[in-house]
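Of the protein chains in this complex, one is absent; all others appear in place.
Take a look at subunit A:
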């Protein structure tokens, strides 16, 4: 499913949080929205998801508004947001429709995919942060969304779990060719995962640069090529000179 944003903006109480955001995502493309905190990147993602419909401008999935294609969109939040009263399996199948047996077999398959087999009957309180986020990923994937929106999904995790889950996301992307929009403030994460990176800056946030990462996957973390991209991004955000960062 393709995604198109045209001049999208959002104001809260007469104060613009973000404005003039325009980009398109082709089916199967991974787009990164990168920026410092407070630049409105999560606001844009919420507008795309249909959770917030008070935005200006136009957002279209294959020509349709977000509300009309809700079933085709999966959202992974920064926190796992599991229902504490449901078991892991019940959480994963939360958004599924159909008979119980169908839901359970599908849920189990996805739990296996994210490496949580055997934890079906555990409650969220028994999971570690990484396990809970895996369960949340399984919950978002089980409905087979054509578009996956991720709001800093790995930012609360330790470095090793983060890398594992980034690779898990790429595996999923390879299998299902999902269109992905990833909001992040982690430049390494963006250069490792994305086809294109859109940097936002300022208050209200506006688009700064659009950087295409023309590297074949699998990419090597910390490679020279990715470091070049990182430098380019840091320069575009004026973060490479300490003096500039301070003002």
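Please note the rule applied: a residue touches a chain if its C-beta (ideal position, glycine included) is under 8 Å from a C-beta of that chain, and two chains touch if they have at least 3 such contacts; residues count from 1.
Quick note on the criterion: contacts and distances are computed from a predicted model.
Asker: When you check the chain that is not on display against UniProt, which of "Chemotaxis protein CheA", "PTS system, fructose-specific IIA component", "ABC transporter permease" or "RsbT antagonist protein RsbS" does it turn out to be?
Answerer: Its UniProt record gives the name "ABC transporter permease".
Asker: Given that one chain is not shown, which residue among A:70, A:106, A:185 or A:209 touches it?
Answerer: A:70
Asker: Extract the touching residues of subunit A with respect to the undisplayed chain.
Answerer: These residues touch the chain not displayed: 49, 51, 70-71, 73, 75, 77, 79, 81, 83-86, 94-95, 123-125, 143.
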